[in-house]
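One protein chain omitted, others in place.
Each chain gets a letter, A, B and C, in the order it is written, and its residues are counted from 1.
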């Protein structure tokens, strides 16, 4: 038993006009590639068209490279933004961490058993708390000093590591530093954060304490793309957990960790399988 | 703010072959109708293709009738089973009930406020418990005697009502009689039941008592198409609710009612918006 | 099969000191009443003790009235606030509504089938949209004009109805008027609202539109006690529902209705079974 084999993913967004499905499907079919899955959504509010295709090129009459390159003519004619991803593919990914290990451990395990198609180039920490866990997993840990040098220098050091490792995805796995605007732009659509609250509630510091003080009955976590507008980037995934009056802040923190792990893992999954399309401050997510 | 206007739904299943998306989309586009939403799934296990399209015909160059009729050539050539539904549409629906009112009330309310596009032709009961609720809602209640006449005669009486009212959908809203095989065949794919357990667990009588005795921590309800194989028809929707040791059978029954209402309402919704395709004993559900 | 019969509920809060459980249980036992369920919670943060007892008085050596009155000596000595509720009991309840019927219908049905032990004295509306539904259910509908008279006069009129009907619980079932401070005080701990968002997110108008604009992946509803601080009263219950990018504001509104019905029904249930204790701006909820 297996899913239909697909070795190419196409995601695309453009202004909505009649006949787009037909045009895109025809292009694929004209070279004897086969659309295995076609998900499409037209946003009437903004007049936009979004689609994601899984394609089987095994019988295609041209090379995959040619198939991808040739799409540009159609793509431009419909004023589209598009992205092809050839499978199998492992996204070069760096993790940024501070003290806590739960998100880090979750991602390490999922990457190791093959649930997440990522290649972890390294883990970068502004503390050394996670170093042992990282090195036990056979990975490189970079310590970057955020206290005895200007933050700007520290971020430059982080960026140099990312550049030298040719990182395509940066995951803030409970990294307790605010990213500078220039890095948010540098990695726009390629930097994912897990926020330990059900955004937009409890923006800012100590969300679990805020949640306790407000007496909410559900707490949550939010996985989102990072933008320079703190905690306001496009949301990819959110999880919640039910709480009761007898849960104190420590309990909320403990229960929240499970939300964070789940939301982050799913958010990364959607990103690396090209299931997300950023549309302003919202994310279109073809969830599975 | 509105969804793209669509006035035609096409659902289709056929053997999977390359180029199907293209062929179907081309047919629609060739008459200047526009595909607003295209959801497609290819089942590699059985080599089947399933799709659901929402179509805007407002700019079409032919009448909707012609568009529907003309599809037959393509449909036959790809060995498809398909169904067009022109909107707005209200499915003529009869409800069968016995004693309890919770599912009945849920559907009456959702139909009345316009959440479910159904026209309730009548409610048929083998008890009179629901009569007052039905008549207060301005609907016809038919009492059919299942005790003082052979059951076969009673079911014939039910069927005659359904025929005379030209019913297209039969909802067993906690109807406590086992449908005979001939009615299951007569209304294949058009009769929906709500079973008060998380099938396939606790098949048969008193599922909440069975659940209590087994000490499960979650109970549920299952909405499914009715087939002659009792409680084994294609599942459309399932809901669960968390239970604890201090809940007795009465509590489970009470909590289960909420699962039943939710699962049934959603199941009907998926059916009347042509979001379901029956595939053997499974249901493909393009859920929303 | 039945729960242990209990005919008396005691809820109590006081400063925490050693031996409280023993003192309270002894008082009950000393008159041969039996504690059937004892739930207790000590909040170390604030040094407070909260408990809820279900008591069987069938073998008690004194009358229930005497049992209740006699508790005052102990209650005062431990500086407690407490409340006895003798069962069966139906709380005299008024509903305030505007246009939408979903919350109203939910409560009418639950009251009618005996799920909620309330006696609905009347329904008060500032529009007539719900009138027919109310009268079909055999209940009194009061229309109060909020447009052609000063709001203060309108609220006075509402209050007079509540007074004349000796109402003990006021439910704002999507009542689209802001309660004045004096009514919030008058009905402190006796007025319950359903807010159509996952508070504290999206306070204010059009929360579903706010949620759409922010692109959240979960929407919710919050049932809370009304205080003069708008949308900031003690939270009793919250529900959420998963949303996707293809859901527009109308969809969110539709899905939100189900959250609202569920959260409100549960919140009322907790209140009338004396499962809530207000503690500042939080609610202790002995949920079931």
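Methods note: contacts are C-beta pairs under 8 Å (C-beta built on N, C-alpha and C of every residue); 3 or more make two chains touch, one makes a residue touch a chain.
Just so we're clear, the structure is a prediction, and the values are computed from it rather than from any experiment.
A.B. asks: Which of C:18, C:150 or C:204 touches the chain that is not shown?
C.D. replies: That would be C:18, which touches the missing chain.
A.B. asks: Residues of chain B in contact with the chain that isn't shown?
C.D. replies: On the chain B side, contact with the omitted chain comes from 41, 44-45, 50, 198-202, 213-218, 220, 234-238, 240, 244-246, 248, 281-285, 287.
A.B. asks: What residue numbers in chain C mark contact with the hidden partner chain?
C.D. replies: Residues 1-5, 16, 18-22, 25-26, 28-29, 32-45, 51, 56, 59 of chain C touch the chain that is not shown.
A.B. asks: Could you list which residues of chain A touch the chain missing from the display?
C.D. replies: Per the touch rule, chain A residues meeting the hidden chain are 1-3, 37, 101-102, 105, 109, 113, 115, 136-137, 209, 212, 244, 246-251, 254, 258, 262, 288.
Convention: only the chains that are shown with their structure count from here on.
A.B. asks: Can you check whether chain A and chain C touch via the same residue numbers (shared by over half) or via different ones?
C.D. replies: same
A.B. asks: What's the distance between the Cα centroids of chain A and chain B, rounded to whole Å?
C.D. replies: 36
A.B. asks: Centre to centre, by mean C-alpha position, how many angstrom separate chain A and chain C?
C.D. replies: 41
A.B. asks: Which residue numbers or ranges of chain C touch two or more of the other chains?
C.D. replies: 244, 246, 248
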